[in-house]
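Have a look at the structure that comes next, please.
The complex appears here without one of its protein chains, the remainder shown in place.
Moving on, here comes chain A:
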Amino acid sequence: MQIRVKCKCGEGKCPEWAVVELQGVVEAQPSFQDRLQNLEIGVLCRPSSQPVYTFKVGYHELTGSKVALKKPMLVLQKTKRTGTGDTDVGTDTNSSNVELQVIGIIRHRILFKTRPKPLISSKLTNPSCTLLCLIEGYAMKGQIARNLILF
């Protein structure tokens, strides 16, 4: 069988998608876990004209940068062709009706590869999301270091 990769972009103008990538996992507060839709993850900020970005998630802040991908990445959407009038005779599997549609292209990502920096405040409003570090202990070490500087 054969799956066609369709593209309606025309002359090289695929809509560009963005990627925000960070090490670790973002976890919503238990009360939100079933309804993530429309929930805020965090605030992305570009403090200066440098291509440096910060991303504040819950009590943590990440620092990262905008990076061009070495190779572009296509966003493909799997679609089932809906039965048109002239149905093919002898189409053995329904999977032959599958098409891939190019719906976007990714050329850049905002990459956060540093350890998260905790924001120390008891007055921060209760965040909906928190950042879980994949590497255990990173957050703790960060906190300790910060406290040493402060006091």
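A few points about this structure:
The rule we apply is simple: a residue touches a chain if its C-beta (ideal position, glycine included) is under 8 Å from a C-beta of that chain, and two chains touch if they have at least 3 such contacts; residues count from 1.
In this text, contacts and distances are computed from a predicted model.
Hidden chain, UniProt protein name from the list "TMM60 protein", "Sister chromatid cohesion protein DCC1", "Protein kinase domain-containing protein" or "Transmembrane protein 203": "Sister chromatid cohesion protein DCC1". Panel shows chain A; residues 1-7, 9-12, 14-26, 36-50, 53, 55-56, 66, 69, 71-79, 93, 95-96, 100, 102-104, 106, 108-110, 119-121, 123-124, 134, 150-151 of it touch the chain omitted from the view.
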